[in-house]
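Here the complex is missing one protein chain, while the rest keep their positions.
A, B and C label the chains in the order they appear, each numbered from 1.
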Amino acid sequence: MEELLEKLLEAVEFGKVDQKSPYPPQLKGQDGSHEITISAIETGISPQRILEEALIPAMARVGKKFSENKIFVPQMLMSARAMGASMLQLKPFFTSGDIKTKGTFIIGTVKGDLHDIGKNLVAMMVEGGGWSIVDLGVDVGSDRFIEALRNNPGAIVGISALLTTTMVNMGEIVSSIKEEVPDTKILIGGAPVNDDFCQKIGADFYAPDPQGAVEYLNKMAS
Amino acid sequence: MEELLEKLLEAVEFGKVDQKSPYPPQLKGQDGSHEITISAIETGISPQRILEEALIPAMARVGKKFSENKIFVPQMLMSARAMGASMLQLKPFFTSGDIKTKGTFIIGTVKGDLHDIGKNLVAMMVEGGGWSIVDLGVDVGSDRFIEALRNNPGAIVGISALLTTTMVNMGEIVSSIKEEVPDTKILIGGAPVNDDFCQKIGADFYAPDPQGAVEYLNKMAS
Amino acid sequence: MRYKSLIINNPEDLMFGIAPYPVKTRRGLEIGGGQVYAELNFTLPVMSINKNTLDRVYEHYREIAEGALERAVHLNSKGVVLEFETLLEMTKTPSIGVEIVKIMNEICENYYQKFGLASEIRLTPNDLREFERPAKQRTSGYLEPMMELFEKGMIAGGDLLSIESTGGKEVSDDALMNCDIKTIVFALAVLGVRDMRFLWKKIVSAANNHGKIAAGDSACGFGNTAMVLAEKKYIPKVFAALVRVISVVRSIVAIEEGAVGPDKDCAYEGPFLKAITGIPISMEGKTSACAHLSPIGNIASACCDLWSNESVQNIKLLSGMAPTAYMEQLEYDARLMNEALRAGKLHRNVLQQLLVASDVFTDPQALILSPKNVIRISKELVKGDSYVANARNGALVAIDIIEEALASGKMKLSEMETNYLPILRDDLESIPDNESDFVEMMLPLIDPGKFILAEYGL
Partner (left out) sequence: MRYKSLIINNPEDLMFGIAPYPVKTRRGLEIGGGQVYAELNFTLPVMSINKNTLDRVYEHYREIAEGALERAVHLNSKGVVLEFETLLEMTKTPSIGVEIVKIMNEICENYYQKFGLASEIRLTPNDLREFERPAKQRTSGYLEPMMELFEKGMIAGGDLLSIESTGGKEVSDDALMNCDIKTIVFALAVLGVRDMRFLWKKIVSAANNHGKIAAGDSACGFGNTAMVLAEKKYIPKVFAALVRVISVVRSIVAIEEGAVGPDKDCAYEGPFLKAITGIPISMEGKTSACAHLSPIGNIASACCDLWSNESVQNIKLLSGMAPTAYMEQLEYDARLMNEALRAGKLHRNVLQQLLVASDVFTDPQALILSPKNVIRISKELVKGDSYVANARNGALVAIDIIEEALASGKMKLSEMETNYLPILRDDLESIPDNESDFVEMMLPLIDPGKFILAEYGL
């Protein structure tokens, strides 16, 4: 039993999606997260344990290696995909309420701004940290954030901006959210943003990178 | 009569202090502003006219040439000195109330800051524009500005700062002044300062250079 | 591809300040005619653009242009290009962009009349089409304001027309993050090429109508993005180097359609374009550290004709406004190159050699920019019959070059990097010569919801 969890952890850590996927070379021909998850469920391992003892720790290792510059994003994405294959099997249990994520994270790039590479990375890493993600895409105004919050009560919001002329829109979005859905926690990021700006517009936290976002969110969840 | 005023204007414009001063070479041996002012008063030209029709226009020309980069500061200082020599003769008339300046300008470099080259230039040019100057020197806190304002009711205040860590002190000084002596107009300047900062701290005007300060003050006076 | 051979075959002839086909401008710049000029780029500080702030926006651009040209005069500049890269609002409402061009052009003219300083404005509207997802490259309503800005901006004084168009970006963004070189080739050599052809026909004809200069298009969202990601250690440098090479076959289409240079700076495909087509180019390196960090600070200037800072906000530094400070830095860089050009062949060769040698083996992205390697890669980039084949061949020889540098011991790369080389080579080798074969191969692999084939005439 423990062995299966360990194998799953390894498959996700190294990005092995399923048996026929060629990547990574050293696991060629072996089962991927898809197959291992199916076996694990069959063996009666609880989905909550699968999530908490295999998937999340695997992604935590991936995140750590990434922040130590020991792997590149493509490798991280492979792991995310392996985790995704596993999650697909776990989906019914989420719906039934048998497992819970740490919470919901709503993320979007601010009104007027189309830069989303950074935002997508953050979304992926946060998902890997055990959160449900609602990705609103780019060019997102306050209404859409608020709507998403109404649909996901208690969710935490993340906003990204890459332009000096769109980061100011964050201010307006933050006030609207705080007014319409008080107590919402808002996390901001993106190249031109910094801590001073975060404080100025009344957002709750600024993180310079995905790892910072994950750490903050985990603190919120615990 | 008109001729004397014209000669005085020329003496100040070109920085001829008195007969024996060697500068400028082209006026060598001729009377300087010292002598011409004495003659003018003797001839019965009103001190107010001397100020308004010779000294101030002379310094305006000097200021214009300076801002067009046609003369250097040393030449401007010579003119200021020539004006000073004339003013010395006019002093009794100021005290008696026979002539009036445009107003009083209180200037100082902000608390914690010792840079005063720029501030001194501003003071000199404003003086040349027909204002009385109260120069508080460097490292000046709000008390000293307020004290000076109490001694010179209705004066306009100028504050200079050259350090990113002292310009913030301007904010505190501006609020203290506005609280203690409401309606005081405050002008700020110095290399790190700009218009946005001026608005942020609630000062009335920012000028990047002495000419800007003179223009603003003259608008206030008229 | 129209080009079948190189205009510059000898690495020694790939030299800063000298292009086979110089571009002469209205106020007398001769770009590529024996001088390097500074190209200053700038943007707004943190602020929004709306009715209430418009005056302040205009004021910023006025201040930028005045400060920069004043400094250029002070430093006896031989001439300056001001690049005005618009922000969203300035393209969506073209009258805003046009007004800014007008303001800056007046200042340019003033400095020309008063001090004889030659300067021109490069007008670079941002590509609005990507606001729709999936983007409608050909049928988008956004095309109209973009073209209006080009048209009226020219009349207002924009002399050099550029854009960083985004055709293919819908698929390349993910491909960059996945280190998926085949999809990069698809994005650039199929989609990018097709969109460039569509767009540049329009731009060139607009320019010709007004007697203005269709300058060029840099694959910023591809080459520059790859470099920024590699500098963050997000993707391998070897991969980023290949992206740059592949982007050449996309950016060359502007020239095939009639653009004459100076090519834009930010994807660094310029040296290849210069070798192949002979047009002058703009490049950016150490002095664009205000806009992004890079591994090619010196080598990037080896054959530039304009030398740019990519972009800097109009904020206060201790000396004055940042664009003024960067103007000064660019001028001194340009002065050094111009002095070498003046001093003669030995001097310019030595300077170029130092610029190249100081960076070349520190990073694969630098490596491929040495004049020798540029020529070698360029030869591959024109050999084949299709853009696809050329892209593949160029990238393959770039891998050869990287491997040779590693084998010689002159360049060192971590295993994390070198592990990617065989994978990338295999991927590239699987690409067929023929565009339609390649499209057939790729379509099943790409999320069809991401882009609209018809918008690329496919």
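Quick note on the criterion: a contact is a pair of C-beta atoms (placed from the backbone, for glycine too) under 8 Å apart; a residue touches a chain by one contact, two chains touch by 3 or more.
The shown structure was predicted, so the numbers you read here are calculated from the model rather than taken from an experiment.
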Interface partners of the hidden chain - shown chains only, full complex considered: A, B, C
Sole contact to the chain not displayed, among B:S39, B:N151 or B:T165: B:T165
Among C:I155, C:L354 or C:L453, the residue in touch with the chain that has been omitted: C:L354
Of C:P11, C:G285 or C:G394, the residue in touch with the unshown chain: C:G285
Which of C:N105, C:S165, C:Q329 or C:S378 contacts the chain that the document leaves out: C:Q329
Interface with the unshown chain - residue positions in chain A: 164, 191-192, 194
Residues of chain B (touch criterion as defined above) contacting the omitted chain: 69-74, 77, 112, 114, 116-117, 120-121, 137-139, 163-169, 192, 197
Interface with the unshown chain - residue positions in chain C: 43, 71, 74-76, 231, 285-287, 289-295, 297-298, 311-313, 315, 317-320, 322, 324-326, 328-329, 331-333, 335-336, 338-340, 343, 346-347, 350-351, 353-355, 357-359, 362
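Operating definition for what follows: only the chains that are shown with their structure count from here on.
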Remotest chain, chain C as reference, centres from CA atoms: B
Chain B and chain C, separation of their C-alpha mean positions in angstrom: 51
Intercentroid distance (Cα basis), chain B paired with chain A, Å: 63
Centroid spacing, where centroids are CA-atom means, of chain A and chain C in whole angstrom: 34
In chain C, residues with contacts to at least two other chains: none
